[in-house]
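A single protein chain has been omitted from the complex, and every remaining protein chain is retained in its original position.
The chains carry the letters A, B, C, D, E and F, assigned in the order they are written, with residues numbered from 1 in each.
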Amino acid sequence: MLKPLGDRVIIEIVEEEEKTASGIVLPDSAKEKPQQGRVVSVGEGRLLDNGSKTAPDVNEGDRVIFAKYAGAELKHEGKDYLILREDDILAIIG
Amino acid sequence: MLKPLGDRVIIEIVEEEEKTASGIVLPDSAKEKPQQGRVVSVGEGRLLDNGSKTAPDVNEGDRVIFAKYAGAELKHEGKDYLILREDDILAIIG
Amino acid sequence: MLKPLGDRVIIEIVEEEEKTASGIVLPDSAKEKPQQGRVVSVGEGRLLDNGSKTAPDVNEGDRVIFAKYAGAELKHEGKDYLILREDDILAIIG
Amino acid sequence: MLKPLGDRVIIEIVEEEEKTASGIVLPDSAKEKPQQGRVVSVGEGRLLDNGSKTAPDVNEGDRVIFAKYAGAELKHEGKDYLILREDDILAIIG
Amino acid sequence: MLKPLGDRVIIEIVEEEEKTASGIVLPDSAKEKPQQGRVVSVGEGRLLDNGSKTAPDVNEGDRVIFAKYAGAELKHEGKDYLILREDDILAIIG
Amino acid sequence: MLKPLGDRVIIEIVEEEEKTASGIVLPDSAKEKPQQGRVVSVGEGRLLDNGSKTAPDVNEGDRVIFAKYAGAELKHEGKDYLILREDDILAIIG
Partner (left out) sequence: MLKPLGDRVIIEIVEEEEKTASGIVLPDSAKEKPQQGRVVSVGEGRLLDNGSKTAPDVNEGDRVIFAKYAGAELKHEGKDYLILREDDILAIIG
C-alpha cells in the first residue's frame, strides 16, 4: 500500500478505451490537455499556516481529471500510478 | 457531470455568432483579448489560510468574460468546455 | 452591463483631445507612461486572507491615471474599455 | 489635483542646480544611483492583510531620495512628476 | 549520529535489488522518477508563522518514495544518505 | 541629516586601512565578499503584517559587516554613504 504525504493524491491512470466510453474526448488544440484517472489513495491534506490540515476534496474511488504534466510516475505491482498534488486535480467526474 | 475543484469554474465556450449578437466585439490590438463563455459549474471556492473557503463570485448560468489563454480544454458529451480558476474570470455580463 | 470581478475595474479610455484639455501631457521618456481614463464599473474588492473583501478606492465616474500596459481590452456597444486590477490604477485626478 | 492610490506617492523632481546647493552629489559608480525630489501628494497607505491601512511615513513637502528607475512619469500643468510606491523612497532629507 | 534541522529528513538509499523485491519498478518515461529509501532520522518539523513547529508525517524506519533530484548527499560511516526536506517525500510504503 | 525609511539603514563606508587595523581581511575566493561600515542612521523598522513595526537590530555607531553589492550609494557633505535594508547587514563587530 502507498500512502501519499500531505496534499498528495495517488491516481490510477484510466486507459484510452475506457476514456472514450465515458464520453470524454480531448480535442485537438494548443491548450494544455487534462487527463483522466481514478483516485487510489489520498494524503491527510495540506498543512495550513495555523497548523491545522485541510481535509482533501477528493476521495478514494473518485474519477478525476488532472493536469497532464503534473506529478511523478511509479509502477506498483504491475500498475501505473501518478502521485499528484491535490491542486493538480481539476475536476471530479460525477 | 463535471464538478470543478477548489476555485475552479467550468465554462461553456460561447460561439462567435452569439458573441456578435450580444454586442461585444473584440477589437484589433496587441493587448490580451478576453473571451466570452457561460458558467456551467462552480467549485466550492478558494481555501483561505484560516481554513475556510470563500464562496465563489460567479454562479451557474452567468455569462462571463475570461482571459483568453487561461485554463485547460476538454470535450464532454460533444461540447467544448474550459476549466478555469475563478481569478481568470474578468467580468460578468449583467 | 459589465460587472468586473474581485479587485478589477472597468475603465473607459479617455481620448487624446480630451486629455490635452485637462492639462495632462505625457512627456517623451524611456519610462513607463501612464494613461488616462474614466471608471465605468468597480468590482467588490480584493479578497483578504481573513476572508473579508476590501472596498475599492475608486468609484464610478472617477477620472484616473493607470499603467499603460495593464489589463485587457474589450469593445462593448461600440465603446472601448479596459479591465484592470485596481492596483494598476496609479492616481485619481481630483 | 492628483491623488495617488494606496501606497503611492507623487514626487516633484528636484532640478540638478538645486541638488548641488543642498550638498548632495551622486558619485560615479556602477551602483544604483538614487534621485532627489519633493513629495507633492501621498496615498492613504498600503493595505495590510488584516484589512487596515498603514499611514505613510512621508508627508507632503518632504524632501526625499528615491530609487532612480522607480515609478512612472507624467507632466501636469507644465511640471514633471513621478508616481512611486512609498517603498521606493529611500530616505528623507531632514 | 546526524540530527537533521527543521523540516529535514535523513534517508538511507534503498538499493536496486531490494527495490525490485518490493514490487516497485520505475517505468520508462519522460516524467520525473521518484526513488525509494528508508527514513533514518527526522527533524523537529517546519516552523509555522505562528511560531509553533509541525510534527513531521514520517517516522524513523518508514520506507518512503521521494523526488529523485531532491536533497544533498553525504556518506557517514560507509553508508550513503540523503538529506531531504519532508516536502520532497511523496509517499510512505505501508 | 538623512533619515532612512522603513527597514533601511545608512552606512558610512569604512576605509581599507581602518579595515586592516581591525583584523578583518577578506580572503580571495569566488564567494560573495562582505564589506565593513559604521551605522550612521537607522529607519523605524520593517512593517509587519499585523501593522506594527519591528525595532531594528542595529544602532547608530555600530560597526557592521554587510553584503557587498547591496544598497544604493550617495555622497552627502563630502562623505560616501550606502543606504541598505537592515536584512543586508550580516553581523555586528562587537
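By our rule, a residue touches a chain if its C-beta (ideal position, glycine included) is under 8 Å from a C-beta of that chain, and two chains touch if they have at least 3 such contacts.
Every value quoted in this text rests on a predicted model; they were computed, and no experiment measured them.
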Omitted chain's touching partners, listed by label: E, F
Residues from chain F at the interface with the omitted partner, ascending: 23-27, 29, 31-34, 46, 48-50, 52, 54, 57-58, 65, 67, 86-87, 89-94
Chain E residues touching the omitted chain (full complex): 1-6, 8, 10, 41, 44, 47, 49-51, 71-78, 80, 83
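One rule holds in what follows: only the chains that are shown with their structure count from here on.
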Intersection of the contact lists for chain D and chain E: none
Shared interface partners, meaning chains that touch chain B and chain C: none
Distance between chain centroids, defined by C-alpha means - chain B, chain F (Å): 50
Shared interface positions of chain E, touching two or more other chains: none
Category of the chain touch graph - line, ring, star, complete, other: line
Pairs of chains, among all present, that meet the touch criterion: A-B, A-E, B-C, C-D, D-F
